[in-house]
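Every protein chain of the complex appears in place save one, which is left out.
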């Protein structure tokens, strides 16, 4: 069983990272990828390794919708088929690199690592707020983590840490840490809901909206496989029935975040924060983006330290607390998905002896 | 059998490293420690890893004599007991981190890694010169080594290297390298004695003391487990019977040094040099400290190169020479102590499978 879920969609890049004429390299779940957008604007993802002698195609050259390896000149089309070998009349059919299903959806570039026939685009989590008119959005955010992705998922599945990790930034009182969220099963994930009713507006809200009295405050987020967070959060005047689904005079956010494994010990983290106010106001964009980066760096600090502690002593067993119930349930979902992969995919033959051409 | 002696006292820090309101992190024999001084001035050492999710407590916050983990807010007292879990009325009794016996003695902070019931303070080596009125002392010295502690011990157990490693600094003539020391067994260690009678005073002595004629010169040091060097060295006019125990008109030093494993491949080295002259003279303090650091950096250079040579070829077998007799005897003492640990401590059950919460 692979340590990563195979049959699922992963965020591999922000749309802007795939430039028109260029090649973009990123590793997802130990698979090195070369990505680009073809002349029709469609994203392409191939394994970033020439089938001939292993050179990265991302160091090669775009030629129209194809890529040429700049070691010995093999040329591949966007299906991964080799269409030219210098000195041969035709490329041998065995010459090809793996192509991965790749879809651009709402500014995120998604790749499917598993069985291509199972790559159903309707399974892609819906992050439409990222590019929907009516929602203003911070610039695309990215952090690289030198930790296993599960530790980041854990962090995102338990917001009680806001009161301790982000005391000076996002805030979060000790009362917030004690608030027991509602946790529901949803397809491929969990929905986590916290309401604080009739509380004074947080200082950062006072900056963007003047409420005469107390507010109701909520965080409601779906966290779905492989590690995508889609959050509805905001504030509305107490008495306007926000909890019942009304959103009158509300300040709202739709944070979109995705955790993608790079390797067993490193991860990608993509994030941006759509909002329903201050459209086109770049100062607000920058300010919110900075606040996110500052807070997420705090997460990265403590999670990296935690990862080092695990690395020092493989025998250490964490002691589960009530705050861990969401993350325990999510890890179980992940394990089940990996087991389903094993059933879906016929076992590959075991690796043959390394070829005499490998070094 | 652990590769480190467990039932013994290790120097973990200099007194000044444990500040009043702060937290100090250092790893000793692969055990990460968080240390502080409580409001009564007593030193505290806990394992630097929250029992809940593994975050380092040293990144937490002092609250009176307690420490609060700044990941999810668990609070621990100085016995290691968890006394607060946000969202719970009372902390579960299983929630605790390991506390290690910890004692401040003559400016060194000592910790005991083994069975707490065996932590007899009377076993702490006596480095009283470090803070005894009547002895002036250099500032506290510390070097980090990227080598196994045994290679540093070896170096300290054989001063014949003075003529070669420290030719331009501490000096040491080739004659000194040929001088066979007396080696005696003492409790938990060895006493090593070298006398040079009726020799001209060394240049550095001439700076602090004008002797009309020749001097007798001695180095007598105890090297005791786990790796503590306490040395009586000095000069006295020839004819004043220094060797018989008289110390008339003598220049004397009491170098105190401790080698503490950090991990199998890295070590801590603590040192300072008390003396019986130039009390309160900070220029002499600085000058002697600089000389020590310069010489000990020479040791670190050759020992690190030696360690790399061992690492390159695990099959290399050193060829023992007469100068190695003390270090061979000391390694035997260390091995015996590790065997005694195995008898003192009932074997722990073998490590269970990693918890599903570890990454």
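List of remarks:
Note that the chains are named A and B in the order they appear, and that numbering of residues resets to 1 at the start of each chain.
Convention: a residue touches a chain if its C-beta (ideal position, glycine included) is under 8 Å from a C-beta of that chain, and two chains touch if they have at least 3 such contacts.
For clarity, every value in this text was computed on a predicted model and none was experimentally measured.
Within the complete assembly, B:161 is the residue of B:161, B:191 or B:275 that touches the hidden chain.
Considering the full assembly, A:72 is the residue among A:72, A:279 or A:315 that touches the omitted chain. Seen from chain B, the chain kept out of the figure touches residues 147-148, 150-151, 154, 158, 160-161, 163-165, 167, 174, 177-180, 301-302, 305-307, 309-310, 312-324, 327-328, 331.
Considering the complete assembly, chain A touches the hidden chain via residues 27, 30, 32, 48-49, 51-56, 59, 68-74, 85-88, 92, 94-95, 351-352, 354-359.
As a working rule, only the chains that are shown with their structure count from here on.
The geometric centre of chain A is 47 Å away from that of chain B, both derived from CA atoms.
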